[in-house]
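A protein chain is absent from this complex, but the other protein chains hold their places.
The block that comes next holds chain A.
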Amino acid sequence: MTGKTLAEKLLSEKSGTDARAGDYVEAEIDVAMAHDITGPLAFQTFHEVAGEDADLFAPDRTIFTIDHHAPADGVQAANNHNAVRDFAAKHGANQFDVGDGICHAVLVEEGFVSPGDLVIGADSHSTTYGGLGAFGTGVGSTDLGTALASGELWFRVPQTMRFEVDGDLQDGVYAKDLILRFIGDVGFDGCTYKAAEYAGSTIESLPIHERLVLSNMAIEMGGKTGLVAPDDRTAAYLERQTGNEIDLDDAFRSDDDADYESVHTYDAAELAPQVSKPSNPENAVDVTDVEGTEIDQLFVGTCTNGRYEDIKIVADILEGETLAPNVRMVVVPASKSVYRHMLNTGVFQTLTDAGAVIQNAGCGPCAGYHQGVLGDGDVCLATANRNFPGREGSMESNVYLASPATVGASALYGEITDPRNIQTNRYDDTIFAEVLP
């Protein structure tokens, strides 16, 4: 028998079986999450399955957020918010309200996720938690509602596609560029029903916020989860966030003789900044191929790249500068703590002085809900994860995806610009000492 992948080990542990790719298992859930869009439907399921007054499987490990239409942009959204508040209060679950931030940022920052956990979220980007070595995966409301009652859910154990990256990234090149390249290479559905695993010396050198970017966008290639094996950096990050000591002795990593579906190797030094052209994340090209494309709106935020480190990169580029006259910029911090950090470090002032609009923490314009919707013919360059037709508004608008550095550089010129032509400080520089690892 060959060794096991990280995904197989995680699901073996949680199901109490010798789980191998292709097996169907019932596994115990550690953490469950839903937000203002997916929560109300899950509550209906929970009531139907368990009854109105039943107990949640683990209220202390159940988290509800109000982040997608926050603050409410209409009566129905406001009613959804109230449904979340009422359910959380009645059942004693954790609840984060308007302005607290995006579910994925909140769960990570607040220390709800630990290496080895099985985390389900009623949001497709729940793959994010794989950046901490947890099996994070997105599910629908029926799945979530039943799991809130039973604490278990069925899973097909996925095969693993391994992405191995070695070497040093060029200045101006980030995890976002890596994941856009991976998606471009394997395709929008190239990892469907499978786990992505990111490994190699480049990945090991990435700080946690960058690993989360890789895991977040695993879903954009269809991935069930996107895993980075937990290491000392993971432990240090979590100890800082939670104050608790993390024991990595029990943490998993893939065996040397694990059976992968495929292995994809990359030389980090060869990677240029990437831009995904409309209207699919798989349309990734070198930034040089689309340089000069005129832009109307820049959007910095989302569960992919709305962390402090991301926004700091943009602020450093815009320090003392102003936006190109033809563009508007919307900045949406991923969480309240990011917002506060922006205020305390002067990033807020820098961006405002440059002409950016800064919104409350939340999902903002990512899916065209509100606060930055695109009109006919608008072109947006976004740090987001999706650029589907009409994603941020009009079906006649176009969204390009890129790293915060590419968005910041492009803001200076009003057209897509190679960030390598601009001074960009890497995250291992002293400027990030306050937020590393």
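Remarks
Definition applied: a contact is a pair of C-beta atoms (placed from the backbone, for glycine too) under 8 Å apart; a residue touches a chain by one contact, two chains touch by 3 or more; residues count from 1.
Going forward, contacts and distances are computed from a predicted model.
UniProt records the chain missing from this view under the protein name "3-isopropylmalate dehydratase small subunit", selected from "Glutamyl-tRNA(Gln) amidotransferase subunit E", "Tryptophan synthase alpha chain", "3-isopropylmalate dehydratase small subunit" or "RsmB/NOP family class I SAM-dependent RNA methyltransferase".
Only one residue in the set A:I29, A:V113, A:A149 or A:L238 touches the chain that does not appear here, and it is A:A149. Touch with the chain omitted from the figure is made, among A:D18, A:E48 or A:D168, by A:E48. Among A:S114, A:S141, A:N216 or A:T350, only A:S141 touches the chain left out of the display. The omitted chain makes contact with chain A at the following residues, 24, 37-38, 40-41, 44-45, 48-51, 69, 74, 76-77, 80, 121-124, 126, 138-143, 146, 149-150, 152, 154, 156, 188-189, 192-193, 222, 224, 280, 367-369, 386, 388-391, 395.
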